[in-house]
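A single protein chain has been removed from this complex, and every other one stays in its place.
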Amino acid sequence: MSLEGIGITCERDRRMLFENLDFQVSDGEILRIEGSNGSGKTTLLRIICGLFHSYDGDIKWQGKPISDDFAGYVDQLLYIGHAGGVKESLSPEENLSWLASLQDQEVSQKNIWEALAQVGLWGYEDVLCGSLSAGQKKRVNLARLFLIKAKLWLLDEPFSSIDVDGVKNLEVQIEQHLDGGGIVMLTSHQLLNINHAVRSLLLGY
Amino acid sequence: MSLEGIGITCERDRRMLFENLDFQVSDGEILRIEGSNGSGKTTLLRIICGLFHSYDGDIKWQGKPISDDFAGYVDQLLYIGHAGGVKESLSPEENLSWLASLQDQEVSQKNIWEALAQVGLWGYEDVLCGSLSAGQKKRVNLARLFLIKAKLWLLDEPFSSIDVDGVKNLEVQIEQHLDGGGIVMLTSHQLLNINHAVRSLLLGY
Amino acid sequence: MKFGNMKPHRRRRLYVVLFLVVTSSAAVGLTLMALNENINLFYSPQQIASGEAPVGKTIRAGGVVVPGSLRRDESSLLIEFDISDLKTAPLRVAYTGILPDLFREGQGIVALGKVNQQGIFVAEEVLAKHDENYMPPEVAAAIAAAHGESE
Amino acid sequence: MHNIFFATVRRDLKIAYRNSSDLLNPLAFFFIVVTLFPLGISPSPQVLSGLAPGVLWVAALLATLLSVDGLFKSDYEDGSLEQILISPQPLFMVVLGKVVGHWLVTGFPLTLLTPVLAVMLFLPVDGIIALELTLLIGTPILSLIGAIGAGLTVGLKRGGLLISVLILPLYVPVLILGTLAVQAGVDGQSFAGHLLWMGSLLVMGLGLAPLATAAGLRISASS
Amino acid sequence: MHNIFFATVRRDLKIAYRNSSDLLNPLAFFFIVVTLFPLGISPSPQVLSGLAPGVLWVAALLATLLSVDGLFKSDYEDGSLEQILISPQPLFMVVLGKVVGHWLVTGFPLTLLTPVLAVMLFLPVDGIIALELTLLIGTPILSLIGAIGAGLTVGLKRGGLLISVLILPLYVPVLILGTLAVQAGVDGQSFAGHLLWMGSLLVMGLGLAPLATAAGLRISASS
Partner (left out) sequence: MGRVWSLFHKFASPKWFYEISGKLLPWFVAMTGLVLCTGVVWGLAYAPPDYQQGNAFRIMYIHVPASILAESSYMMMALAGAVGLIWKIKLADLALKTAAPLGASLTFLSIATGAIWGKPIWGTWWVWDARLTSMLVLLFLFVGVIALRSAMENKEAAGKACAILALVGLVNIPIIKMSVEWWFTLHQPSSFKLTEKPAMPPEMWIPLLIMVVGYYSAFATAWMMRIRVEILEQENRTQWVRDRVRTA
């Protein structure tokens, strides 16, 4: 299986972000989108998710344009964006439980607690997310990587606001996902320390 | 001149964040607040700014509690928090102009353009901030470091979302501020590469 | 304006205080003026008689029911009576409906309605106004008796 | 599938319960708006009982309108909406769940509260019965239509009042049917016809409004 | 010093102008709410002219109320409010600037629009004059009082309707004075007393409301 971008061209506010961009990631591969601020990394990820439509070119999943079978595509997709999708007036547990049912996956309370423990939020299951720190909120969101099964991970700056230990932990999880044949695309201004070859896609010169 | 914290104790949601914390930073010194996610770094900075009141202990500026002459204290303070203070429907120039008059400083359009150029936003002066990328918004906010004169800088994760070049540029500016006798307190999960001794204040545990 | 070599933020605060002083004294002045004006939707029989009250608009009127003025229509619920403020000529009130229990001649009432062309107050609602005087029936009887004697 | 419907209703009720003001405020707003009219217009029972159907319906309409505005807003702001849009679950069901949740915390309690206010406005008992029945059928329609507006305006920074401009015209038929029914009730006439019309609006809304809302969400959230 | 006052007014006007919906929506809302009444109650000119003062005032009040809710919200969300709180400039002046800006984009255009609506509701000319005068004095009071509520609720996730619960009771005197004045105007009587009362409320509000708002902001934003 593979994700392909063919001749992606996108222009916002009369600035050409990228032109005729091609890329391909297959099972067990990771692609890091690089570029300075405003070069279009987030835009590209949102295009791949089908959340942004003003572009030219084709995004293909398993060789077919994603719009052909969008529901089948997103079934295998996990996107973690700048904004978290974490409700301030729900607890981490409640948040994850709903996010899981959104992905149509049955998870037990035990699964959720384990995922939370993995991101270092053991003991915070029942605190409302509104009273978590910036990094802790982000961790609730990242706990989905430990909870929900999906083949393709699209991560927009997953390490921002996360402390050093947290970053290490995430890197390990990414490695495991790749080992299991998963596909990862991510943006990050920080370096990535994993024992896999990290290919780069450079935006905006 | 110096900023001192004496016996600062703060508890949130029944978790003790720090107890009897003492610190002191004087002219030309930089103090980095370290700690894992949720250890209370943001809380401490907000306490020092006078934006959070549920704590015990004293924050002193020039030997006097800050509440004695709060207006005189904040006159010399520049705080850059998680949230930017950048209005989406104003252009970077308009944003900075208002933020400067809030600090009671006269700045000309030329000053503002220079500051924006310094943070790599040359050519974006008139774009509305709503259509900037995450990192670009942050840069608008950081441009204040180049525009507004203040002795004491309190920076909450100034490098998050900023690309590698941007980080370098900021580090240079911090160095210059210290050379000029300024005081800096910051939090960051990334390492800091500057040619000054960086003292650390460790939170948590 | 310069206030000596005052620190800037002290000077700023002074402006705020000055502003507060100006606004609060203006408020006091306006209130004093306002107290001299009447703002009410209530009219006494005298005001209605002198034509102060608008004709054909819903207003409130009130007064004491003039003893002996009450007339009931045989065939309908129409009731007519006079109210007065004991100073000027009484005002004729017409009302169709059920009167409150406390409606008596010599008792205060408040009526909501319109003055018609003939100068009659056509009420849509009659409420019994009750004053601040309470007394046991014996005392009331005694007072009434005393009143009757002295007259 | 219906899983996600119930999960969404449950989640939204939970959130409303946590921000308990979410639960009480539409009610309080309704109550206070209604009390403004006797103060502003006339305290006369005769006048008020004439106004009552209109005032109560308009207030119910405004309370729904203003609360529906937040229906997707917080989901948009915290990124939940993106997750909803790229979930394999049918958007229709999620939207329906959110609308039902919204009705349970606004329209429904509002219907329960109305008799008290109707008495304060001197509405006769027959009118109150008609009012209750029309509100019971009408408020879910209001939530459904409101959701369309909320979906279309969610991406805007401050859609707060834009939504009223979009949605209020669509509320007009409901308002007219509702007040006519109450008027008929007051006059001792049958209002079955009005109720049937409203019922047909409701089932139509149940089918179509979530579709329109889903389409609106897709558009306004992906730009 | 007054610098910051004008800078703030200018900034808020600019923002309102950019989100042009900010400028138009309160007006549109006002317009639509007013038009709901002929639909919901009765189209008869006689009835409407009786309702007009009350309906127009209530609508003006709701439009102000709903727009004032956002007065500090976006500043809070994007961190501007923190910067305001730790600026050496007096908070009083910034708040006053924001309130004045708010009035300029809601209360003032609303006052200008009212005559059109008043004519549509068959309000006599004398009443229109009284209405305009009271709105001119009254709408700034509404903005000032509303700011207090906005300041107190700004830290809350969805203060949207809570603010109405806090503020509408305080609007009652303005509403009563305003409608009584219009009524007096319609009846051809003097309404100078009403205007004087409103004027005194206004100057009092100018001094005190920003103080209370500033205190509220300090509290709700530093928690």
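For this structure, a couple of remarks:
Chains here go by letter, A, B, C, D and E, matching the order in which they are written, and residues are numbered from 1 within each.
By our rule, a residue touches a chain if its C-beta (ideal position, glycine included) is under 8 Å from a C-beta of that chain, and two chains touch if they have at least 3 such contacts.
This is a predicted model, so every value here is computed, not measured.
From the options A:Gly28, A:Pro65 or A:Gly130, the residue with contact to the unseen chain in the full assembly is A:Gly130. Among the residues E:Leu81, E:Leu113 or E:Leu166, only E:Leu166 touches the chain that is left out of the figure.
Subunit E residues in contact with the hidden partner, per the touch definition given at the top, are 148, 152-153, 155-156, 159, 162, 165-166, 168-170, 172-173, 212, 215-216, 219-220, 222-223.
Where subunit D meets the chain that is not shown, the touching residues are 19-21, 24-25, 28, 32, 35, 38-39, 43, 45, 119-120.
Touching the omitted chain from subunit C are residues 40, 42, 60, 62, 99-104, 107, 110, 125-141.
Definition applied: only the chains that are shown with their structure count from here on.
Among the other chains, the CA centroid farthest from that of subunit D is the one of B. Overall, the chain located most centrally, as judged by its C-alpha mean against the mean of all protein C-alpha atoms, is E. Taking the mean Cα position of each chain as its centre, C sits at the greatest distance from subunit A.
Residues touching across the subunit A and subunit B pair largely coincide in numbering: over half of the numbers involved belong to both copies. Centre to centre, using the average C-alpha position, subunit A and subunit B are separated by 30 Å. Rounded to a whole number, the gap between the C-alpha centres of subunit B and subunit D is 45 angstrom.
Distance from the subunit B centre to the subunit E centre is 37 Å, each centre being the mean of its Cα atoms.
Those residues of subunit A in touch with two or more other chains are numbered 82, 88-89.
Counting only residues that touch two or more partner chains, subunit E has 19, 50, 74, 88-89, 157. Residue ranges of subunit D in contact with subunit E, taken from their complex: 19, 21-22, 24-26, 28-29, 32-33, 36-37, 39-42, 47, 50-51, 53-55, 57-58, 61-63, 66-67, 69-70, 74, 156-162, 164-165, 168-169, 172, 175-176, 179. Those residues of subunit E lying in contact with subunit C across their complex are 1-2, 50, 88-90, 92-93, 177, 180, 183-184, 186-190, 192-194, 196-197, 199-201, 203-204, 206-208, 211.
Residues of subunit E that touch subunit B in their complex: 3-4, 7-8, 11, 14-15, 18-19, 74, 77-80, 82-89, 94, 221-223.
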